[in-house]
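Apart from one protein chain that is not included, each protein chain of the complex appears where it belongs.
Let's turn to subunit A:
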């Protein structure tokens, strides 16, 4: 739904007569302009896939990554204004560090999520992000926060310009029964499927995961596994 709310859209504390906060909606539009990122939870971990549009051949390959570590065991994949993302990630990292200092153990993801979502709600950020982690006690967890500060837990979610198409593809998967190693290929395939060859030209696929396969650490998928996943993705498109 697209509309301009003139007069009620200058502040995030103003409601329009039909009950909308336009600043939040505009922030969501900023996210929709960004390229797609997806996150899927399987039985033993989380996989993130990001479509990194290459705007110029002069860019160094792999700069401006859109997957970040908030802690060893927590990964974040983002869509939206990257500068806002960096600032938010920095605050989240401080939160994690303070928790560890006070309580002596890794922050549970649900708790971190609540804190970061509250922060997003208090200050406006033009980004959506997904947080994922895996540990022995709580298993795999995946959450997504949008610019309004609302968060949900997911088995699969997508943010960015092709999120609708990506969601349709994700729904076809039986992720609850799959392991990370199989799911990596499916994530690569979905990114290839939703990438718009006409409007956006070149892109790089970024994949990261956290799960039993990485011993609970959030890492970029190793090159050989990533190449194999990309090969599978390209072949499925033919």
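Heads up, the rule we're going with is that a contact is a pair of C-beta atoms (placed from the backbone, for glycine too) under 8 Å apart; a residue touches a chain by one contact, two chains touch by 3 or more; residues count from 1.
One rule holds in what follows: contacts and distances are computed from a predicted model.
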{"item": "Hidden chain of the complex, named as in its UniProt record, picked from \"Ubiquitin-like protein ATG12\", \"Proteasome subunit beta\", \"AP complex subunit sigma\" or \"Serine/threonine-protein phosphatase 2A 55 kDa regulatory subunit B\"", "value": "\"Proteasome subunit beta\""}
{"item": "Candidates A:15, A:59 or A:103 - the one touching the absent chain", "value": "A:103"}
{"item": "Hidden-chain contact residue, picked from the options A:111, A:201 or A:231", "value": "A:111"}
{"item": "Contact residue for the chain not shown (choose from A:18, A:61 or A:137)", "value": "A:137"}
{"item": "Missing-chain contacts mapped onto subunit A", "value": "102-105, 108, 110-111, 137"}
